[in-house]
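Before we start, here is the structure in question, set down as structure tokens.
Here the complex is missing a single protein chain, while all its other protein chains stay put.
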Amino acid sequence: MSNDKDFEISAPRKIKKSVGTKTFEGISYLLLTLGSIICVLPFIIIVSGSFTDNTTILTKGYSLLPRDFTFAAYQTIFKSPKDIIQAYKMNVYYTVVGTGLGLMMITLTGYVISRKEFKYRNTISFLIYFTSIFGGGMIPWYLMYANVLNLKGHTLAIWFPALMSPFLVILMRTFIVGAVPDAITESAKIDGAGHFTIFFRIVLPVLKPGLATVGLFLALGYWNDWYRSSMFSTNSSTWQLQFYLYDLLNATTAMKQMASNVSMKTADLPTESVKLAMAVVATGPVLLFYPFVQRFFVSGITVGAVKG
Amino acid sequence: MKKKLLSAVMTLALLASVVGCGSGSQSAAGALDQQGVSEIPATEATTETAETTEEAAPAAAIDLSEQVDLVFYVMGDAPQDEELVEEALNEKLLEKCNATVDMQFSTWTDFQQKYANEITSQGADLIYIANWLNYGQLASSGAFEELDDMLDTVAPELKALVGDSALGMCKVGGKIYAIPNTWPEYVSNGVKYREDLRAKYDLPVPDSLENLEAYLMGIKENEPNQPLLAVTTEESQGFKTAFDAAWALNFKYSWVNINGLDYGLTANYDTPTDVYDYWFSDDFVEDMKLMKKWADAGFWSKSALSDTNNSDAYKNGLCVAEIAGQNPNKQVTAIADFTNAGEGWESAYVAYGETNGVIYPGHATQNGTAVVRGCKNPERALYVIQTLLCDDEVNAILQYGIKGTHYDVVDGIYKNLQEEAGETPTFPYEGFNTWNMRNGDTKLPQATDVALQEMFDKYAKLGEKTKFPNVNIYDGFSENYEAYSAERSAVGNVMRQYLAPLQAGLVDDVDAAVEDFRTRVKDAGLDKCREEYTKQWVAYCEEYDYK
Partner (left out) sequence: MKTKYLSGISAICLILTLPFFDWIKLANLVALFSKMGVTMDMAANLYTGYNLYNLLSFVQYSGQGTLGLFAMVLLILVFATLYFNIAHIVRALLNDRNKAKAPNPHKASDLPLLAAAKTAFLFGIFTSAATIAFVLFANIKYKVAGFIPGASVFLILVISVAAYVFTKKLEKVERARYNEHGFAHEFKKNWVLFIMLVPTFVYFMINNYLPMLGVYFAFTSFNFRDGLWASPFTGFKNFEFLMKADLFRLTKNTILYNVVFIGVGNALQIIFAILVSKVTVKWFKKTSQTLMFMPYFVSFVILKVIVYNVFEYQYGLINNFVTQAGAERIDFYNTPSYWPFLITFFYLWKNIGYGMVVYLATIMGIDNEIYEAAKVDGAGELQQIRYITLPHIRPTFIILLLYALGSIMKGQFELFYQLIGNNGVLFNVSDIFDTYVYRITTTQPLSIGLGTAAGLYQSIFGFLIIVVVNFLVKKKNPEYALF
């Protein structure tokens, strides 16, 4: 970049550059607007559908604006506000605990397997990656938690299994390798810094985008999960939010099916609009929270600042 | 050096191989022959079963000295007042059997998977069983405790109440593994249709293929924009049909079971052991042509194969008849739905059996209770089942909650007090979903049950006239497909891929498509499945003397 030839031709380009940049930006805006519209359209359909009368959805289909405006779907979901508030509370609890602990464990692991001086880093990377390919299936996994550890009905069984994932560990390793040049840690080591000092003082500060990404993925995973409640909860007070909503819907459809086998009363739910309202209820808080995470993705960092 | 090494290795290897081959193995049967043994004494293999019977034998009178806490696993969601009712229930149970019951609920999410998990992990003591939860397969695979001997020693009252014939229906491999409920119900399938539209356009009652066609055609002519049938693949996932429209064919045949037997085999109700081939018959081609005719006439959407959401269609007027998976219970629900909708719609129902002459009540294994293998106190568990089912006081708490708080009885009819007051009931009717604890003698009817009972009475009368009066032959049969599971899976796959479009009338040339389906399903191993299946089915019929 800094040799003479480049320098020579750079001068006349100066005017051109701004034109090029402008065109480039113009295209950026155009494409992003287009992409955003495609992505947001179905969501608008969902939101307006959630305010539409169930029968109208079934007979007239979906639309961009709500027809036959009604809160019926939300009333069904918030039928017992106490329960849904409990589900929200539990979801926040699982998400905070799981993301906090998980992020710590993932980052530490990522740090260890990114250390060049660590002889077994590849072996450990392999052992972690291996779990993403081979698995014993659901039943031994279930028995491990339900029978061996006897955690059925315990909240631990709901947040523990998702603390880490091989994908996030490997991703974190990549972020650390990319963000922290070896030279910096080497010089810190020569200055007599231990691993914990290097980790907290040098690695973490420059790792913000990586931490934000992995944290976001972890948190989203926790927020959107319903499966572990389904498997391990024995009491509705420990339900995850998504399970609370999902089960509401499943109960209606399953009971309707079940009615071909058993004489029983089936619950009547405006299923279509409830399905959509569920998406809104579960997603809303995340969208409110997202901008706080976003600031790590929208402004760059300067490693030099840390160096100095 | 290298040579030396090599020769050393070779010598060693040779030496080793001589040692090894010297002690080479021979056939175990041959070895036994040499020893002059022709029969192996088979005493020890049955130790386990011997032990369990031993345990059961000395318990002439049940020992209630120690308190036992049992887990009772049932389907569905917990009622809001779970704890309150459980407390009241346990108070009585402690007094009467020195036991408590902790109700655990599957929830309706992934319930089939979780049900299997619960049995595998032996987390529960008592469990709800049903034929739609694979009771037969589970029992024959050893998931439940045998109850034969215990019934005599621990629960004679229960045995008397249920009766030998119903208990006999719960037998798998000659052993009783479950206690059925004692409330007879008819879940016979049929067609639900819009009586108001039928009357308005003066159309025939859809009680046969021709009349159903005329009914639908009539509506189509008068209201061209009205969708007619909401049929999907949902109710046709087994080995009988692949698309719901084919259910209508039940008007035509008096088969032993709705949609016949598995693998395109079938038999008539009157001669269940005379199994015959349906898929390779001319009837089948004719029926598929009818399906195409209906599809072309627009009776259902051309995209129906991918539609899975039809449960609300009838209720919202998006179809004028439902033909798959409908039973009296659903008709009763539909009546209530239409009343709520207030559009002046009317629902009527005609059972296939009314036309084809085959009608029977639900099988005993429809709703039952079993003791999970591994339960530490199987006797007490059975004793608790007896109390729950036979003791009126306990049964009422289990089924309806607390009298005065949750429900009351007015003129012999159940009334939910909270529902009356316009609140959400915290313990609805059968709030624990214990349909397996329905006691026919004491079950409180709900207001809606009147219409249901009327239908039941009508079917009971028709059922009297069949060859096996009011006996459900088919539902007690459970297939053991271990020997041909791979072929079976392949056949199922061919059905999804080639039979479904046929039955949905989406093919251009029916004859060619039928031929294609037939070759493919044969290639998948149909014959092997059929052969084994027929053997098992005939053996089953002979065991219960359905001839």
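Going by the order they are written in, the chains are A and B; count residues from 1 in each one.
To be clear about the criterion, contacts are C-beta pairs under 8 Å (C-beta built on N, C-alpha and C of every residue); 3 or more make two chains touch, one makes a residue touch a chain.
Not measured: the values here are computed from a predicted model.
All shown chains touched by the missing chain in the whole complex, by label: A, B.
Screening B:Leu89, B:Met103 or B:Leu138 for touch with the missing chain picks out B:Leu138. In the complete assembly, the contact with the undisplayed chain comes from A:Ile170, out of A:Ala87, A:Ile170 or A:Ile202. Considering the full assembly, A:Leu32 is the residue among A:Leu32, A:Leu65 or A:Ile85 that touches the omitted chain.
For subunit B, the residues touching the absent chain in the complete assembly are 1-2, 5, 8-9, 12-13, 16-17, 19-21, 23-29, 31-32, 35, 37-46, 112, 116, 119-120, 134, 137-138, 141-143, 227, 233, 237-239, 242, 298, 301-303, 305-309, 373, 481-482, 485-490, 492-493, 496-501, 506, 524-525. Residue positions on subunit A in contact with the hidden chain: 1-2, 6-7, 9-11, 13-14, 16-17, 20-21, 24-25, 28-29, 31-33, 35-36, 38-40, 42-43, 45-46, 61-62, 105, 108-109, 111-112, 115, 117-120, 122-129, 131-137, 139-141, 143-144, 148-149, 160-161, 163-164, 167, 169-171, 174-175, 177-179, 194-196, 199, 206, 209-210, 212-213, 216-217, 220, 224, 272, 275-276, 279, 282-283, 286-287, 290-291, 294, 296-304, in rising order.
To be clear about the criterion, only the chains that are shown with their structure count from here on.
Measuring from the averaged C-alpha position of subunit A to that of subunit B gives a distance of 40 Å.
Those residues of subunit B that touch subunit A in the shared complex are 75-78, 80, 104, 107-111, 113-114, 117, 120-121, 123, 130-132, 185, 187, 189, 234-235, 311-313, 316-318, 325-330, 333, 337, 340, 366-367, 424, 428-430, 433, 435, 446, 448, 452.
Of all residues in subunit A, only 54-55, 58-59, 79-80, 138-139, 142-143, 146-147, 152, 226, 230-231, 234, 236, 243, 246-247, 250-251, 253-266, 268, 271-272 touch subunit B in the complex they form.
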